[in-house]
Structure formats: C-alpha cells, structure tokens
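Note that this complex is displayed minus one protein chain, with the remaining chains in position.
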Amino acid sequence: MKLTLKIWRQKNAEAKGKFVDYQIDGVDGDMSFLEMLDVLNEQLVAKGEDTVEFDHDCREGICGSCSLQINGEPHGPEKLVATCQLHMRSFKDGDTIVIEPFRAKAFPVIKDLVVDRSSFDRIQQSWGYISVNTSGNTIDANTIPVEKEKADASFNAATCIGCGACVAACKNASAMLFTSAKVSQYALLPQGRVEATERVKAMVRQMDEEGFGNCTNTGACEIECPKGISLENIARMNREFLSATTKS
Amino acid sequence: MGGFLKSSIARKFAMALSELFLVFFLLQHFTINFTSVFGPGLFNQWSHFMGTNFFVQFLLQPVLILGVVFHFIMGFVLEYNNRQARPVKYKKFNGSANTTWMSRNMIWTGLVVLAFLGLHFYDFWFPEIAHKYMEVNPDDPSRYYPELVAKFQDPWRVILYVISFVFLSLHLLHGFSSSFQSVGWHSKNKEGIRKSTVAFSIIIPLGFIFIALFHYINNV
Partner (left out) sequence: MSVLDSKIPEGPLAEKWTNHKNNINLVNPANKRNIDIIVIGTGLAGGSAAATLAELGYNVKTFCYQDSPRRAHSIAAQGGINASKNYQGDGDSDYRLFYDTVKGGDYRSREGNVYRLAEVSGNIIDQCVAQGVPFAREYGGYLDNRSFGGVLVSRTFYAKGQTGQQLLLGAYAAMNRQINRGKIKAYNRHEMMDVVLVGGKARGIIARNMVTGEIERHSGHAVVLASGGYGNVFYLSTNAMGSNVMAAWRAHRRGAYFANPCYTQIHPTCIPVSGDHQSKLTLMSESLRNDGRIWVPKKKEDAEKISKGELKPTQLKEEDRDYYLERRYPAFGNLVPRDVASRAAKERCDAGFGVNKTGQAVFLDFGSAFERYGKEKAYTSGHKDPSKEEILKLGKEVVEAKYGNLFQMYEKITAQNPYETPMMIYPAVHYTMGGLWVDYNLQTTIPGCYSAGEANFSDHGANRLGASALMQGLADGYFVLPYTIGDYLSKDIRTGAIPTDSPEFDAAEKDVTDRINKLMNAGGNHSVDTYHKKLGKIMWDKCGMSRNAEGLKEAIKEIAELREDFWKNVKVPGTADSKNAELEKAGRVADFLELGELFAKDALHREESCGGHFREEYQTEEGEALRDDENFKYVAAWEFAGNPSDAILHKEDLVFKNIELKTRSYK
C-alpha cells in the first residue's frame, strides 16, 4: 500500500505548526497505525530528519496514551478502538491521511502530535477518589453487598482509559464524558456515596477551570470513545451535580 | 443564581429548563392556532382570552419573554465559550461520522428562528401591543381571526414562515431530546424519549406550516 500522510509538525508549545506531506510505501494491512508511523520514522532517521513525535505506550488499547486525530476523527475511522488497535487494512492504497493532534485549549500541543493532557489529572486530583486510608484495615471486602447491576455499571464507567478522544471529538472540546465516567463509578457504589456531593462539585469546578467547553449533547464523545463509555454517565453527573448544588 | 450559573452544568440545566418551557409554549401556541383551521369561532374566543387575561398578559407573557431572551443570550454565551475551548481548529473534522447535522448547527438554526421571531413580532406582537396598550382601542373579541388570515395573503411571508418552521424543526430535533439529558433525566426509557421528541419536533412545525398554507390557499 502506498499512502500520502499529511502530518502536523510543531517544534514545541510556543512554535507555530504546519502540515507536512510524507509519502510512504510498502504499508502492510496487518500493521497497526502506529507501526505505520514507526516505518515513517525509520525513514526519517535514515534521512537524518527529526522523527514525528506521538504519544503511545502499551499498544493494546488500555493505557490511553495514543491520541491522534486521523482524518477528522479521534483514533481514526474504526469504532471502539484506540489508535494503536487501528490497523492499516482500514485504509486503501493511494489514500491521503490527515493526522493532527487532539485539539483543545485544555490540551496544549507539546510537540508535533503530542499534547498535554494533565488537565485530566487535575480533574481527578479534585476529589476523584474515595478518601480512605491505605492501611488495609478497612472492613472486610464482603461486608457490604453491592447490587450486581450497579457494580457492573460502575465498572463500565471505570473502564475509561483517559485518552481524551471525547474532548477531541466534541465540537465544543467538552470533557463531560471523561469527568462523568469517574463521578459515575463512585456514585454507583455505596462506598462512594459518602462523599458524592462534595466530589461532583469539586470535579465539575476543576473541569470548568481547565477551559473545556460545555456539553451540548451531540453524542460525538460516546461514539468515538474507544471504550464505549455511555452518555448515560453524563446524565447521571448532571443529576448528581444539580442535587448536590441544591443540598448546599 | 449568578454563582450557580457559573458552572457549565448549571448553565446547561438553565438552558434546558428554558427550552422545555418554550416547547410547552409552542404546544400551547400551536393548539390555539390550529383552531383557526376550523373557522373563527373557537380561535377568536381563545385568542381573546389569552390577549386579555391578566394572568396571561402580565405574568406568563413576561416570563415567556424572559425565557426567550435568556435562551438566546445563554445560547450565544455558550457558543462563544465553546469556540474558545478550541482555539486552533482542525484541518479536517469529520463531524458527520459521530453526530447529526442538527446537533452541530444549533447556533445557525437558532439564529434563523431568532430572525423569524423578529418577523413574527413585527407581524403580530408589536401591532397587538400597540393596538391594546398604546392606541387603547375598544375591546373587539372577533378581530383576531381576520388579522391572522390577512397576514397569510402575501406569498413571500408564507414562504418565509415555511422556511423558518423547517429550521425550527431542525432546532427542536436536537434541542428537545437534549434537554432531557441536560436535566439528568434517567435514560432507561431513552428510546421512548427520543421517539416522542422526534415526533413532536416534526409534527408541531409541520402543523404550523399547514396552518400558514391553509390560510393562504383558502383565500387565493
């Protein structure tokens, strides 16, 4: 397969970036998208040029490092996959592929396709946890039974990998799906209810401060989420937030 | 209230509440207008009630106006914020892969509806207020129907109305169901909500189009 890649190149956070075209040949359908970029980088090294920087680590769709906007969609055209699980068989010989970093005010570009997602960390640092000491001297794990349905829903929310595709896909660059997934995970469990009021307020406040846009319920986040996190979580967070606000 | 409205979720909630209120108003407006299809009797009677009832005129009407103004201003504010949230735009943004056209273009459909409201106020509301409160005309419970019919004689106006209602429908198709999500409605009955809001968003504007065309054709 022969492809044309239009890749965003930007030296550092302050520099002005631009698209650069690259031709790449001998792409195999069994390659992952990132392996295709590896091949490109090998070519660049051979030519003595700077390689294209992109975030990646586990390459099995769980760490949430990879973050490319491929032909206008986060993680590319396939659904329920991260970029590392996208294979080149999804493209045709002669295709032109536009590769951009995730774009949001709260995700400033560090270099080329690498963005700074520490805003996500800060949201979770704002009460994205249960305040329990790690001494291990808590009650026995089976003391409080949890309805299976709720435990499963909590798990489903907790599978978020924090990649930021929701923000990247949203026309408003909103982080509601990400934040609501964390709020939901705890809100659905009895041990998380204790601090639920304060948690949702703190997390939403931090989310707003980071400069993400507002949710306008377009649903792009749910469709582009590699883990299929449901919009239901956003409705739940809205509910949690509104009732928390009336409580205080 | 001001502090409350600082949070993104609260803003969306307020937006949704004003939306649901406007949807309710739309239903009421439509119901009364639709009676005009059956002749002047019932239409005049209900219009007269709405136009002269103290509660409607001095309580509901200001709230409605506030609701409309709030909905538009907040709509602009949110749109502005949202654009700020992505200072560098994508070269390629394949929105149609994951969203409907309606959900991405609420600001445009909304602006068309706002422009239409201008026309609509010019056509009915300003004359009505002038008639009642400035010129202080004698009470005439049968004037409403002829005024209505008269307005729909101009084919250009009818065309503008029809186009506007199409945009209203597009606006509602996303906005109505979306407001349930914003208020945190439990979506166990998600499909039910979606289907009924879609039906409403198509039927009501279609009904308005029907009324406009009905009076135009009836009097050609």
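Order of writing sets the labels: A and B. Residues in every chain begin at 1.
Basically, a residue touches a chain if its C-beta (ideal position, glycine included) is under 8 Å from a C-beta of that chain, and two chains touch if they have at least 3 such contacts.
Quick caveat, the model's predicted, so the values are computed rather than measured.
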item: Omitted chain - touching chains that are shown; value: A
item: Residue among A:Q69, A:T83 or A:S154 that touches the chain left out of view; value: A:S154
item: Touching residue (missing chain; options A:S65, A:T83 or A:N233); value: A:S65
item: Missing-chain contacts mapped onto chain A; value: 11-12, 28-32, 34-36, 38-39, 41-42, 44-46, 48-51, 53, 55-65, 78, 81, 85, 87, 89, 110-111, 114, 116-118, 120-121, 124-142, 145-148, 151-152, 154-155, 158-159, 161-162, 185-186, 189, 191-192
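Just so it is clear, only the chains that are shown with their structure count from here on.
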item: Interchain centroid distance [CA atoms averaged], chain A/chain B, Å; value: 37
item: Chain A-touching residues of chain B, taken from the complex the two chains share; value: 4, 6-13, 78, 81-82, 84-95, 97-100, 103-104, 106, 174, 178, 180-187, 190
item: Residues of chain A touching chain B in the complex; value: 6, 8, 19, 69, 71-73, 77, 98, 100, 103-106, 109, 169, 171-174, 176, 204-205, 207-208, 211-220, 223-224, 231-232, 234-242, 245
